[in-house]
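What you see is the complex with one protein chain gone and the rest in place.
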Amino acid sequence: MNYEITRNAIDVQEVIDKVISRNAGAVTTFIGTVRELTYGKKTLYLFYEAYEAMAVKKLEQIGREIQERWPDSLTAITHRVGKLDITDVAVVIAVSTPHRDDAYQANRYAIERIKEIVPIWKKEMWEDGEEWIGNQKETVAYPKGKPEEKDLHD
Amino acid sequence: MNYEITRNAIDVQEVIDKVISRNAGAVTTFIGTVRELTYGKKTLYLFYEAYEAMAVKKLEQIGREIQERWPDSLTAITHRVGKLDITDVAVVIAVSTPHRDDAYQANRYAIERIKEIVPIWKKEMWEDGEEWIGNQKETVAYPKGKPEEKDLHD
Amino acid sequence: MIKVLFFAHLKDVIGSESVTLEMGGENIISLKKRISDQYRIDSLHTVMVAVNEEFADDSTILSDGDIVAFIPPVSGG
Partner (left out) sequence: MIKVLFFAHLKDVIGSESVTLEMGGENIISLKKRISDQYRIDSLHTVMVAVNEEFADDSTILSDGDIVAFIPPVSGG
C-alpha cells in the first residue's frame, strides 16, 4: 500500500519506511503543510475532499510514471483528507533512489503530477468566508473535458 | 540546535519538527542512507568521522547561506558519525519554505554544500578492504590550501 | 442508468454528491449539457470528466451502469 488517502494524521516516518532499501542512497520527502498566510490572506483551516477510489488509482499511476523514468526508484505517497489545521501535514511524498539527483527530480515530478491529475480538492476557510481552490480562479481549463497532453506530461 | 553532529541514530521527525512553521507550506527532507552497492562494489558498512566542532560551524554557515538566498526558509541538518550499517541514516536535511519550489532548491543547495565544505569523512568497508572516500581518487584538489571561490559558491 | 458524482464546488452548487440518470448511447457532451441546463451551471468547460475512475474525452459514449465523475480543477498537495 504505497499510495494512500487517509482521514488521519500522517506518520512521515511510516511513509519513508516504505521506500527504504539496500539499494537506496538517497531518500527525499516532500511534506505539504497547511500554511497560515497565502498572499497576505489568513487561513483559519483547510478542508480537503477526494474522489478516493480514483485518487488512489491516480497516485498509483504517478508511481508507475516515476518507475518508468527512474527505474531504480521506490515511491510512496499518502494524502490526507478532512479538516486540517495550520501546520498539519496534508501530503507526504517519499522517493528513494541510488543517487541523490534522481531522488530530488522524481520527488518534484510527483508533487507536480498530484496537482495535475489527482482528484483532490482543497477548501480554504477564512474569517470572512471560504472557497474551493482551483475552480473560481479558473487558471486551468479543460476545454476537451480531460487533461491535455501537455498537462499530463510536463 | 538546528545543526548537529551525533553518534546516535537520527530521528527524522525530530529534524523535521525544527522547521515546521505557520508560514511554511512546504517541507523537503533529504535523507542520506547507506547504500549496499556503489558501481557494483558491495559495501559491508561505513564509518564516518568528523572534525566535530568545525563541522557544526560549517553546517551553521550553510544555514546562513540558505537564509540569505531564501529569506523565508528554515533549515535543520543532523549528520551522524561512527559505524553505520546498510540502510542506516547518515544525514537528514530539512528545509521549510512558504512555497515548494524554494524548499526543493534550498534543500539541494544544502547537500551540495555539505559535500564541499563540511569536514566529515566516510570510510567504506568491503569484504576485501577499506578506503577513505574522497582522498585517494583525488578528484578534488585544493592547490591553494582552501576551497576556491567556485567550490564555495557553485 | 448512469450515476454522476459531483465534488468540491460542484457538489455545493448542485446540492448533492450524486444523481442517477436514465441515459445510454449518448456522449459526455450531452451529459454536460443536461447537467448545466438542469442546474444552471455554466462553468462545466473547466471540468474534467472521469468514467469509471479514468479520465475520459468529451466524445466518450456512455453506457448503462457507468459511473461518471465531474472533476473540477484539482487542488491537492
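Labels for the chains are A, B and C, by order of writing; each one numbers its residues from 1.
The rule is short, and it goes like this: a contact is a pair of C-beta atoms (placed from the backbone, for glycine too) under 8 Å apart; a residue touches a chain by one contact, two chains touch by 3 or more.
Keep in mind the model is a prediction, meaning the values are calculated, not measured.
Visitor: In the full assembly, spell out which visible chains the left-out chain is touching.
Guide: Looking at the entire complex, the absent chain's contacts are B.
Visitor: With the missing chain put back, one of B:74, B:95 or B:117 would touch it. Which one?
Guide: Candidates B:74, B:95 or B:117; residue touching the omitted chain: B:117.
Visitor: Against the chain that's been left off, what residues of chain B make contact? List them.
Guide: Residues of chain B in contact with the hidden chain: 32, 48-51, 53-55, 57, 79, 90-91, 111, 114-123, 132-136, 138-147.
Throughout what follows, only the chains that are shown with their structure count from here on.
Visitor: Where the centre of all protein Cα atoms falls, which chain's Cα centre is nearest to that point?
Guide: Minimum centroid-to-centroid distance belongs to A.
Visitor: If every chain is reduced to the average of its C-alpha atoms, which one ends up farthest from chain C?
Guide: Following the centroid criterion, the farthest chain would be B.
Visitor: Using Cα averages as centroids, what's the distance between chain A and chain C in whole Å?
Guide: Chain A and chain C have C-alpha centres separated by 24 Å.
Visitor: Report the inter-centroid distance (CA atoms only) between chain B and chain C in whole Å.
Guide: The separation of the two C-alpha centroids amounts to 49 Å.
Visitor: Which residues belonging to chain A are in contact with no fewer than two other chains?
Guide: Each of 32, 111 in chain A touches at least two other chains.
Visitor: Could you list which residues of chain C touch at least two other chains?
Guide: Correct list: empty.
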